[in-house]
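Selected chains only, in their assembly positions.
So that you can tell them apart, the chains are marked A, B, C and D in the order they are listed, and the count of residues begins at 1 in each.
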Amino acid sequence: GSAGAITLEELKEQGFARLAIANEPPYTAVAPDGKVSGAAPDVAREVFKRLGVPDVAASISEYGAMIPGLQARRFDVITAGLFMKPERCEAVAYSEPILCDAEAFLLKKGNSKNLQSYEDIAKDETATIGAPGGGTEEKLALEAGVPRDRVIVVPDPQSGLKMVQDGRIDVYSLPVLSINDLVKKANDPNIEVVAPVQGAPVYCDGAAFHKSDTALRDAFDVELAKMKESGEFAKIIEPYGFSAAAAISTTRDKQCAAAQ
Amino acid sequence: MEWDWEFVWEIMPMLLAGVRITILATILGSALAAVVGLVIVIARRSANRAVSRTVGFLAEFIRGTPLLVQLYFIFYVLPDIGILLPPLLAGVIGLGLHYGTYTAEVYRAGIENLPRGQWEAAKACNLTPVQTWIHVVMPQAIPPMIPALANYFIAMFKETPLLSAITVLELMNQAKSVANSSYRYIEPITLVGVFFLVISLISVIGLRWLEKRFGRVA
Amino acid sequence: MVLAGEIGVVQPIIKVDRISKNFGAFQCLNELSFEVAPGEKIALIGPSGSGKTTILRILMTLETINSGHIEVDGDQLYHVERNGQLVAADEAHLHRMRQKIGMVFQLFNLFPHKSVLDNVTLAPILTKKMKRADAERRGMELLDMVGMADKAKAMPAQLSGGQKQRVAIARALALSPKIMLFDEVTSALDPELVEEVLNVMRKLAAETDMTMLLVTHEMSFANDFADRILFFDGGRIVEEGKPGEIFRHPKQERTQAFLKKIIAAGQRI
Amino acid sequence: MDQWSGYLGLILQGAWVTIELTILGSALALVMAFLAGLGRLSKLAPLRWLATAYIEFFRGTSIFVQLFWAYFVLPLLGVPLSPLQAGVLALGLNVGAYAAEVVRGAVLSVGKEQYEACVALNLNRWQCMRHIILPQAFIVMLPTFGNNAIELLKATAVVSLISLADMTFQAQVVRSQTGNTLIPFATILLLYFAMASALSWGVRRLERKLARGLDGVRA
């Protein structure tokens, strides 16, 4: 049921934890054989293993559907690069920071409208920006004053890339590492990247638990801290391009307090 | 989770904007479907076997595959061959093509229900084929089709949420967007259901009237 | 009227020359030949399935033929000459030829969405580019002739079977064809309505010099109406002659058997 | 190339989910169709109202709304469903509402004289339904049921929007892995068409088998 909290014992019994992921490399990825990888699930998998939960089962979800899904107990935890923001900290129980990243823009080569920040997009009345629905970038754009009808909700990164290539949107915005991964795969000389976006904060994600699962979250934090200490943490995330130092140097409380 | 009326009033304007797009897409899609169906029927009756077979197969194919995938195809694949359609237009074309294959079946049934004697009488009156269609076949075949056509247009209305997959900001997409930024699903999704139910019920009353007025294709 | 004996003197208006017609494997008409003189009234009789309807439908170009030739009013019906050779006719040729022929169907086939008068005037207005006023004047004359003038504004659904058939006759006449074809025009009618239609046809036969071909199961009417009877069986003409000869002194066994059955069923001839 | 066979495997996994959804959804729809269709013909007014409310509600709201409700709202109300369960529930109830009208129409299409023969032979209402009316009505329902099943098959694509890993969803995954849009979508279009063709072929066969007795071919 949705009422009672999930305990670690229950997860152990179940034998796996249910993760929500987004299929957005390098945060999260699904290999051709269906195996889940990416920095966030890899960290979670390792932490849970140490907690005595041998496996994780991931289901891909739209960003917007993740928190409602967590509230509906569709997943036990979100590990998808869902950055900490004050309202989100209200809605879920975050672990300590795991992956930190700045925001980036994907544009057509030349950046003819010279868009460097979300404010630039707000000022240029012809400029349109694509972003995942319910994601940080959508929020940043709206907060910077881009009107709703110029913020296009794009279902997935591949569609965002395609829409930039096709000229349907001027900018597609995601975290830096996601954009870099996308560009690498696209192998298209006619696109370029603006990173980091000026004025946009550096965000960190954490594993997001149900509000009532703080006990589980606390257990997760303990193991996470040990891994950060031992260097195990850096071994997992740095091959993906993330900086372990950035995550270690900040805390959940700082991130959640970081008002606009 | 509790139902929150304040939140309902807050999101209402956005949802109403979505309703507007939904209705617009339905009307344009219906108009296109009506024409596409006619083209399919005429092509399938063509004496040219290559034309009738090809169109027949294409119609079967479109009817047998999901509209959602067709929309992805139109929106994301067609640009590769230089056809770049704005989201709403792509959506209307998808709806029109898909439902055109249904309206074609309605037209076909309506035309086949016309007694053979009417075609023969037209020939005995020495009307040309075009005159036969205009003065004898259409006036008799169309009225009984109207309820069945209307039925499909109501069905199309209920499928417009698919357009959210190609970034059209219709009712469902508005609701999702609201839900995404507020983390509340109950109110937006329920309201979408209410909107659909109300509009459908009104259309059904209209449909009953049409059925009384024009009768129905068997 | 022209008597059967005179054929060969005047040029025939219909010349059917060894036509065959198959439906799938079934041979419906079998090298059928006959001629009709202008103004002649012909009755086609014979058992069910013998091909009577089919030959009328072929003359009206509602069916195609498999082999043979038909000449109507001096022109080939299904063929045109090109470079001295007869080749299959196109739709435009058929359209021209159909101007000469009108047909009345067993089930009337009125246009149900048009009023009685509109049924009669539709074809003249569309195919002869007649002015509406002229077409309506002539339409009312024809409706008057068949006794339906007072129902000009009615819709077909409001008419009895006999009335429908009289309108259908007026509609076919409106194009002033040289040849009229009638396929069992009374057999779908209630018995008490048959006579009103036959009366119209008697009047028509007496007052015009149109050529008429008529399929009927009413032997006494065929006897009154026709200059000549063609007796069909199995897709061929088995016997032909004046009504008096055929009905009183049938030569062929099959004709005799057919007439005997008809009389047994209670018909007077 | 090796990689492509991996991706094809992914799509085939999705195809299996699609097939599962279609079969389970159709089964639920069939049950609901008979319950609601016969309920609407019941002598008991409350049953009639219940059936009418079900039919009008599920035909009136969009399948999407029903799906999102089943997936996101029902768990909040204390009914936790797996994505597959939510998909089957929404699809089955939705298509069942349409098929209920088919059942009702087909039952009504059986002539009054068959009911009267039942009375004259002293069969009770249930026996009459079971042995006389439904077997005849079923043949009338079958072609439309076939169409309904194809509609259901196509509607399964929608479950990809609630992250159920059906064929359309897997095509999306492959697309984001490979950056190729044409190949995954073309592949699933063909697969959907193959499934729809198989469905209509099966229904036609069944139809012919059942109609045989009525035509008098069976000696």
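Going forward, a contact is a pair of C-beta atoms (placed from the backbone, for glycine too) under 8 Å apart; a residue touches a chain by one contact, two chains touch by 3 or more.
Note that the structure is a prediction, hence the values are computed from the model and not measured.
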item: Assembly formula (labels as shown, counts from the whole structure file); value: A x1, B x1, C x2, D x1
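Basically, only the chains that are shown with their structure count from here on.
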item: Dominant chain pairing [most C-beta pairs in contact]; value: B-D
item: Per Cα centroids, the chain farthest from chain B; value: C
item: Cα-centroid distance, chain A relative to chain D, in whole angstrom; value: 38
item: Multi-partner residues of chain D (each touching 2 or more other chains); value: 72-73, 76, 181
item: Contacts with two or more other chains, residues of chain C listed in rising order; value: none
item: Category of the chain touch graph - line, ring, star, complete, other; value: other
item: Touching pairs - complete list by chain label; value: A-B, A-D, B-C, B-D
item: Chain D partner contacts - residues on chain B that touch it in the complex; value: 1, 61, 63-70, 72-73, 76-77, 80, 158-162, 164-165, 172, 185-186, 189-190, 192-193, 196-197, 200-201, 204
item: Of chain D, residues touching chain A in the complex; value: 3, 6-7, 9-10, 13, 71-73, 75-76, 78, 80, 83, 162-163, 165, 169, 172-173, 175-179, 181
item: Chain B-touching residues of chain A, taken from the complex the two chains share; value: 63-65, 67-68, 71-72, 87, 91, 133-134, 138-139, 142, 149, 152-155, 159, 162-163, 165-168
